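Got a structure for you, written out below as structure tokens; questions coming shortly.
The complex appears here without one of its protein chains, the remainder shown in place.
Residue numbering begins at 1 within each chain, and the chains themselves are lettered A, B, C and D in the order written.
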Amino acid sequence: MILARVEGNLVATKKNPKMTGRKLLLVRPLYVDSPGAADLKEGTTTLVAVDDLGAGEGELVLVVQGSSARLGMTDKDAPVDAVVIGIIDSIDLDRRILYRAH
Amino acid sequence: MILARVEGNLVATKKNPKMTGRKLLLVRPLYVDSPGAADLKEGTTTLVAVDDLGAGEGELVLVVQGSSARLGMTDKDAPVDAVVIGIIDSIDLDRRILYRAH
Amino acid sequence: MILARVEGNLVATKKNPKMTGRKLLLVRPLYVDSPGAADLKEGTTTLVAVDDLGAGEGELVLVVQGSSARLGMTDKDAPVDAVVIGIIDSIDLDRRILYRAH
Amino acid sequence: MILARVEGNLVATKKNPKMTGRKLLLVRPLYVDSPGAADLKEGTTTLVAVDDLGAGEGELVLVVQGSSARLGMTDKDAPVDAVVIGIIDSIDLDRRILYRAH
Partner (left out) sequence: MILARVEGNLVATKKNPKMTGRKLLLVRPLYVDSPGAADLKEGTTTLVAVDDLGAGEGELVLVVQGSSARLGMTDKDAPVDAVVIGIIDSIDLDRRILYRAH
């Protein structure tokens, strides 16, 4: 899974029927770029993930990718390859706090 | 899923029988390269996606990849790993409009 | 799927029994690196794909990857992750011809 | 599979029900960057893996990714794409010891 920040959302009226009613989020992957890093580093690309948990803009989320993403949804046959499966409360690194949600 | 722009199409007469009648699009991935970006950034590679939705050249589409792509088609046993599952109307980012289809 | 050019072939006598009789091609991914590009750009890596269609050296092919590759073969249980599913006749881009097989 | 070092852990209260009770680790991929390398090289990104083996911070682990990750868990239907399947004792390279756990 990857860490990502929710940055926006998308609307697609014309779509595969199984995507009807799905909330589509634009998310940016986040990394810890070196063992001693003091902050999360933002990736330079974005992806689109389906959200069932009600994640809001700016929140940190856990995104599962590939065929396993379908298991994160109610409909296991939806054509999706990235789904939000958690909203991050905190990240601890090397016995210090790297991130804490407000 | 990824955002992509439709740039062209391909013809392959000699092909796997299950690919007969499929429309093959050449699409370019699009990203938002930084949180404050004013525009979508074009990737420097392209991929080939099957289209059932009638996406035209220049349109922004949502592409699902991997084994989940097959679930975006009528024939779930087709040997495909990238399928168009939506045509994008709009992208909102950080409470501003990043993209709106004409 | 990706576009690729057939550059060579491999022989492996000691192999998984399910690979017996499979033709193994060395292929190079090809991309259109920018929307206005006049030519296909060759990738700097190669991969190995199984071929059932009789693709020859120098030909452009369509390669499916991942678990979907198995559906491009007669034996759906073969341990393969890249299979040729089409031989490209032509690529049209932005209403001009980018590639036409001779 | 990839080698990775455990660097931290994550807490997500709001999550997919199937993720309840899962230990989420932040891990950094490790590589041998050239055949004669004397040490493991740390990657510049991180990923999140589920752990059932009790791996601790600083330990080297083996991580399986993709749909196969689910087979590394008791619940084969969990929406996960990266799971720890081994804790590394030693790595031998070219008849010399590259790594030995203390």
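Basically, a residue touches a chain if its C-beta (ideal position, glycine included) is under 8 Å from a C-beta of that chain, and two chains touch if they have at least 3 such contacts.
On a predicted model such as this, the values are computed, not experimentally measured, just so you know.
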Positions on chain C where the hidden chain makes contact = 5, 7-16, 18-19, 24, 26, 28, 42, 44-49, 57, 66-67, 69-70, 77-82
Contact residues on chain D toward the hidden chain run 1-3, 31-35, 52-54, 62, 64-72, 83, 85-95, 98
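Just so it is clear, only the chains that are shown with their structure count from here on.
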Any idea how many Å lie between the Cα centroids of chain B and chain C?
-> 20
Intercentroid distance (Cα basis), chain D paired with chain C, Å | 32
For chain C, residues that touch 2 or more chains besides their own | 67
